[in-house]
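All protein chains but one are shown in place.
== chain A ==
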Amino acid sequence: MAAPLLSAALRGARGGRSFGTAAVLWKRAAPLGPMPNEDVDVARLEELQRYRSFARYLRQAERAGREPRWWNTYRKHSHPPAEPQPDIGLPPERLSRAEELKERKRILRENRRNAEMERAARLRTVLIPLDEVRAEWERTSGPFHKQRVAKHCGLFRDLFRGATFTPWVALRVHYSQEDEYLVPVYYGNMVTPSEASSPPEVSYEADKGSLWTLLLTNPDGHLRDADSEYLHWLVTNIPGSDIKAGKEMCHYLPPFPAMGTGYHRFIFLLFKQHGPIDFSQDARPTPCYSLKMRTFSTFDFYRKHNDAMTPAGLAFFQCQWDSSVTSTFHQLLNMREPVFEFVRPPPFHPPQVKFPRHQPLRYLDRYRDTQEPTYGIY
């Protein structure tokens, strides 16, 4: 029965108007994988293990929803699997795992024997020291978490065209304000341009005799070309962690995200140099307020010095327009301030059909060039 329908539809598809039939779309074939619930033995349902609680079922269902399937899923459609990206960072340090585990097991056993800790836990009064937790986190799982957040903010896609790195070196950046107030820069927090008007204090752990490069770029703010970035600060050949002793190739320019453009990312990149590098090609003149000279591409910069340095540290913040940006444009950059407005993409309407089915009268309004509403006029 399927064969004559199939051949009729194919004949129609070759020439002339074909009549639409779903028989063309599917033909009998073996499934490409196991069908769901195939492993359930329907004859012996009483012997199956029950869920007994909704939470257990929900966890099982969510885990099963995340698994890859052989049929087309919305997940596969919206989230195509990414190719493995090259890793351009420093190799991870191989510490002796056995000793570390032994030490950790010892600490955990002591915790379990500690009566004070048990009392605090059972009375629910225990409060762990958050700064110690953060310090330990920065040493152990911090780099992976920072890499994950950076990936979701699109840093690797925009700066290095997909190549990722794990920021092993913890970069501590903070802007100091007038009344001894510190505005730290972590991985994605908000800082205003007035807070960021002077160069920040940067600190990181470095061996004596090692050389580093610090770079501050803005991949979102370019006023002419969407694919290039603005260079805000470049300090090279920094011995140890002393930023002042490094050679400043490009002096600090405070952030200037234009009004109406939303939040811009400002990214601090710390590169570890294998030896002294000559950066004379990237040197900008000392008062450099020309946006053309500050146009920058991290990918080309890194490709040029690929062999001599590797990215080791990362910190970034999100920045929005505020009134100090106006003075930056007028005084430092010597230009009129650009103001932008958000333009929504036009609403999508499918191609117009001569006899629309189940559509209201305002269907015609959607395709008319002028604005003549048929609704709300009486």
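Basically, contacts are C-beta pairs under 8 Å (C-beta built on N, C-alpha and C of every residue); 3 or more make two chains touch, one makes a residue touch a chain; residues count from 1.
Criterion: contacts and distances are computed from a predicted model.
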The chain not rendered here carries, per UniProt and among "Large ribosomal subunit protein uL18m", "Centromere protein M", "GATA amidotransferase" or "Epoxide hydrolase N-terminal domain-containing protein", the name "Large ribosomal subunit protein uL18m"
From A:Leu45, A:Leu95 or A:Leu127, the answer for touching the chain not displayed is A:Leu127
In the complete assembly, which of A:Pro34, A:Pro86 or A:Gly154 touches the absent chain?
A:Gly154
From A:Gln60, A:Asn114 or A:Gln359, the answer for touching the chain not displayed is A:Asn114
It is residues of chain A that touch the chain not shown, namely 54-55, 58-59, 66, 75, 78-79, 104, 107-108, 111-112, 114, 117-118, 120-122, 124-130, 132-134, 136-137, 140-141, 145, 148-149, 152-154, 158, 186-190, 219-220, 223-226, 258, 261-265, 288-293, 317-318, 333-336, 338, 340, 342
